[in-house]
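With one protein chain held back, the other chains of the complex are shown just where they sit.
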Amino acid sequence: MNAERENDSRRRSRAHGRLWLLAALLPLVLLTASAVGAVNIGLVDLWNLVAAPAQVPEIVRAVFWEIRLPRVLLAALVGAALALAGAGVQGLFRNPLADPALIGVSAGAALGAVVCFFFGWEGLLGGWLLPLAAFVGGWLAVLVLGIFNAGFAAGGTAKLILAGVALNAMLGSVLGFFLFSASDDALRSMTFWTLGSCASAQWPQVVVLLIFLAIGVILLWRNARSLDALQFGEEQAAHLGVSVVRVRREIILAAALLVGAATAFAGTIGFIGLVAPHMARLLLGGLHRLVLPGAILLGAMLLVLADLGARTLAAPAELAVGILTAVIGGPFFLALLRRPSSWST
Amino acid sequence: MLRPATILAVLLTALTARAEPARIVTAGAAVTEIVSGLGLAPQIVAVDTSSKHLEETRDKPDIGYVRMLGAEGILSQKPDLVLVSSEAGPPPVLEQIKSAGVNVVVISNGYSLDNIDDKIRAIAAATGRVEDGEKLITRVDADVQALRAATAANEGERPGVVFLLARHGGNLMAAGTETAAHAMVEASGGRNVCASFTGYQPLSAEIFATATPDFIIVSESVGGDDAQLLARVPGLGATPAGRELRVIRVDDAAFLGFGPRTPAAATQVATALRQP
Partner (left out) sequence: MSKNVPSLVAEEITLSRETRRILDGVSLAVTPGKFMAVIGPNGAGKSTLLSVMSGLFKAGSGQVMLNGRAISDYRPSERARHCAVMRQDNARPSGMTVLEAVELGRLAYGAEEDVRSVAWEMLQQMNLSDLAGRDCSRLSGGEWQRVAFARTVAQISGGETAGVLLLDEPVSSLDPSHQHQLLGEARRLARAGHGVLAILHDLNLTAHYADEVALLAAGRIHSSGPASEIMQPAVLSEIYGCRVTEIREGGQRALVSLSAERTR
């Protein structure tokens, strides 16, 4: 009995230790990404930027404060938001292949952005119309899904997933219509938007996204235990005291906020929402009080590293970050899947 | 022919221009061609992918696709002037470059031959090469005059033309209205038979039921001989252009770029369109 208790607390502290390790790795990744780039800064200048700004060339100061730092932070926030939304949606649907895209938010956001490009409006409102259109598009899609699911109350998740598939297909064909009728210029802009990029990062976007991430964190954290209980099935979770409909609404709301905001600023970036939560589960176990923070940290690190590749590998040219997320995350994920573990089947 | 807006732009750029730029980054084929035409090719330190076709810029660092630029990549080339055509982006990236204290000049792009002079004037002002600019404009204007003379003969009965563009994957698309190709076909004295749609559209045999081109214009980069080309497009063989194998090959960077080489390329097409 005591041996089992000891084993249990050792196992728990191991999982917590790994989470803290991830938490310690994130600043290192951020620091590295801030130091490396097409314009060489290096660790000494990085220190001087804070300690003795006068010793740093003006161009380096401008690059760091106006371009690189907001970009690194935006990548971290977008990665964190996508991964957090993914963790919530996978937990809700009890489906490891679930992706936030399932509730239509990504397709809706893409449609909003494409409409913007179609009419040549992407520069309006000082460039803020494009993210706004993407965000509103994502929300409208989720709203439509909610209306057809009686406010996400009836029918259970199986019906919701099916409705999501149908909605995605419909949005996809509307999207295809716009792509088909678009002018050549607009078409090219649309294509590159859908590949995803953090190149447009500016401080106001970082602040806005930080606020959305905070709301998402609150909504998901307060439902972390309910998400655990949902793994027994929705009916059993209800017997355990989970207000299933409320939890479902809050998680979909959070996912729509997170993915909508992330997509608005960085375009559609795949893979992270699907894989970062899995990585977190493989490293930390299945309890959402560990999975949610783990997914945030892993998602942030993944996208910061992918973006680092996007801006340095072909420098001075840019690569599409959407191409690199899978290249960087894929091997890591496969290695984790191979690793024998005490709990995975 | 100077428009007030152009004069204003020229004045503003002239006022703000410092010493002649020593390190220039360009994006957009026409912009790069003009900068090169002003004798500033040695000062160009990096260009976008679409500008790599020139001999002078072939070996310069590549800042990538014109719509997907990165601020830091461009700044790492330590430019004192960034000259981009108006499709360059994303817009926040240009803002970021400006915020680093680098002069960014956006050269507006329009599907009109008159626009070429405006571009040259704006670039000449931005680079402090006004005299060279006027020389280039004189040359371009002469080419435009030659084009007008060449097309004058076609007035009245313009030959029907279909312009084929090769997209990635080798798919051929036909140019409708609101495209550079449409503007250039018309400017070369042809009549675009695909005026019923906008943009570039995939080809179907039905297009040629109503549109009967006398000529086919296609990029010289499209592989295969004329017969092979016709075989790839269903229905094209039955048109007058297909029966007679009347295919005109163009350097699309020159023909569609609305740069200094465009009027001459159009004159060649106009001459070809007069052949029976």
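Order of writing sets the labels: A and B. Residues in every chain begin at 1.
We adopt the following convention: contacts are C-beta pairs under 8 Å (C-beta built on N, C-alpha and C of every residue); 3 or more make two chains touch, one makes a residue touch a chain.
Bear in mind that the values here come from a model prediction, so they are computed numbers and not experimental data.
Counting contacts over the entire complex, the absent chain touches A.
Summary of contacts with the chain left out: across A:Ile103, A:Val242 or A:Ile272, the touching residue is A:Val242.
What subunit A contributes to its contact with the hidden chain is residues 1, 4-5, 7-8, 11, 94, 225-226, 228-229, 231-233, 235-236, 238-244, 281, 285-287, 342-345.
In the analysis below, only the chains that are shown with their structure count from here on.
Each chain gets a centre from the mean of its Cα atoms; for subunit A and subunit B, those two points are 39 Å apart. Every residue of subunit A that touches subunit B in the complex is listed here, in rising order: 37-40, 58-59, 62-63, 66-68, 71, 122-123, 127, 180-185, 187-189, 192, 197, 199-202, 311, 314-318, 320. Subunit B makes touch with subunit A in their complex at residues 46, 49, 61-65, 67-78, 87, 89-93, 95-96, 99-101, 178-179, 198-201.
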